[in-house]
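Please read through the structure below; I'll follow up with questions.
Missing here is one protein chain; the remaining ones are kept as they sit in the complex.
Chains: A, B and C, in written order; residue numbering restarts at 1 for each.
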Amino acid sequence: MAEVSPEVRARVQASFDRQGLMAHLGARLSRIEPGVVHITLPARPEVTQQHGYFHAGATSAIADTAGGFAGFTVFPEDSTVLTVEYKMNLLAPAIGDHLEAVGTVLKPGRTLTICRLEVFAVRDGQSKLVAAGQQTLIRVDARPEPPAG
Amino acid sequence: MAEVSPEVRARVQASFDRQGLMAHLGARLSRIEPGVVHITLPARPEVTQQHGYFHAGATSAIADTAGGFAGFTVFPEDSTVLTVEYKMNLLAPAIGDHLEAVGTVLKPGRTLTICRLEVFAVRDGQSKLVAAGQQTLIRVDARPEPPAG
Amino acid sequence: MAEVSPEVRARVQASFDRQGLMAHLGARLSRIEPGVVHITLPARPEVTQQHGYFHAGATSAIADTAGGFAGFTVFPEDSTVLTVEYKMNLLAPAIGDHLEAVGTVLKPGRTLTICRLEVFAVRDGQSKLVAAGQQTLIRVDARPEPPAG
Partner (left out) sequence: MAEVSPEVRARVQASFDRQGLMAHLGARLSRIEPGVVHITLPARPEVTQQHGYFHAGATSAIADTAGGFAGFTVFPEDSTVLTVEYKMNLLAPAIGDHLEAVGTVLKPGRTLTICRLEVFAVRDGQSKLVAAGQQTLIRVDARPEPPAG
């Protein structure tokens, strides 16, 4: 797997750090590769339901964000990315020590880019697919701004 | 528009109150009708991006939850509801004093229920549609538990 | 409801007539308004399943096409439209004398346009919603070509 340049890595991290919601949820970037970004979300009462499961809203938020940044890694420096739409299936209760969302570019494009979204729940080192989806991103040029989330 | 019974209203509110994520985001139930639920989310740095827009993750979280509770209003007392999947288009930047998510049952069913999801951004009393989607819910019987979100 | 100009109507009809699949299925344009297009598909063994229901593939094909042409009615003359993606829920068995698909522009845009898709099964004059979805279209300029379907 190729590595992203230090510039791209810094650009992705800086964008992520400005997203108030990610900090508020306690999420962090855990992997940045060309066309692939992982986001990790530890279990906390603030992101779970009454049963100790992760809330689908939190699951989807990190999945959507991972996909957006995956697109961001393959775009030119002076462009940003917006989510056009996404679809997410919740496959199993999201129970675990943390969630790991994986966004993967399936088809990059000049205007539109399509990503695959996956979320795994990790418990005692065991990983289980709990959500899967697909996302359409649009590249927006010019303004030096991070992904819109 | 018919009104929900005090029992249903109390059941919906109690479920909502147990959702850690909704409290953490600062969201509240603002309308409960048979097959229709509204959730309001005031603008705060914790749910916005660097531009003062609401994060798509927050927008989707309240939309998904509004749809889940809309289904909940039409289900029998001893059942709960889980989101099977949803699809959301982000139509415009979500800028405003608050967001209002509206979940509406489009087709109730014994096992599966389909909802329409809409999110409006309200600014200076003006309301604008900023997200639209569709959701599939599954009814799960027996366990006395609130919606899974 | 405003009417489309004779030019737009002719442009939509000409495009539709060049779509081999629509003719092969036996579908026809039944309504053209600004931002709204209806397509009617009579019941025939060639579009149904073994139970006399319409095949989901036929249901979706006319829904997607109705949405594409709905977008086409609001675009400039020298542009065409491609489906980026769509999502469709099949709500009930599609049984009837004919199906009527309705594509409605929900949010027009310079690059992307979002449509609502609905399909009704009509039997003995009674109409029932059997499918509902949402579609993203992209406008492509220049080439004098009809919607891509």
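Convention: a contact is a pair of C-beta atoms (placed from the backbone, for glycine too) under 8 Å apart; a residue touches a chain by one contact, two chains touch by 3 or more.
Remember, predicted model here, so these are calculated numbers, not experimental data.
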| item | value |
| --- | --- |
| Omitted chain - touching chains that are shown | A, B, C |
| Residue, one of C:Val47, C:Ala70, C:Leu99 or C:Leu112, that touches the chain absent here | C:Val47 |
| Touch with the omitted chain, as defined above, among B:Arg11, B:Lys87 or B:Arg116 | B:Lys87 |
| Where the missing chain touches chain A, by residue | 87, 89, 91-92, 106-107, 114, 116, 129, 132-134, 136 |
| Residue ranges of chain C at the interface with the undisplayed chain | 18-21, 23-25, 45-51, 53, 55-58, 60-62, 64-65, 82-90, 93, 133, 145-146, 148-149 |
| Touch list for chain B against the chain that is not drawn | 84-85, 87, 111-112, 136, 138 |
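Keep in mind that, in the parts below, only the chains that are shown with their structure count from here on.
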| item | value |
| --- | --- |
| Same-site or different-site touching of chain B by its copy chain C, using the half cut | same |
| Distance from chain B to chain A - Cα centre to Cα centre, in angstrom | 22 |
| Rounded Å distance between chain A and chain C, as computed from the means of their C-alpha atoms | 34 |
| Centre-to-centre distance between chain C and chain B (centres being mean Cα positions), rounded to whole Å | 30 |
| Contacts with 2+ other chains: residues of chain A | 84-85, 87 |
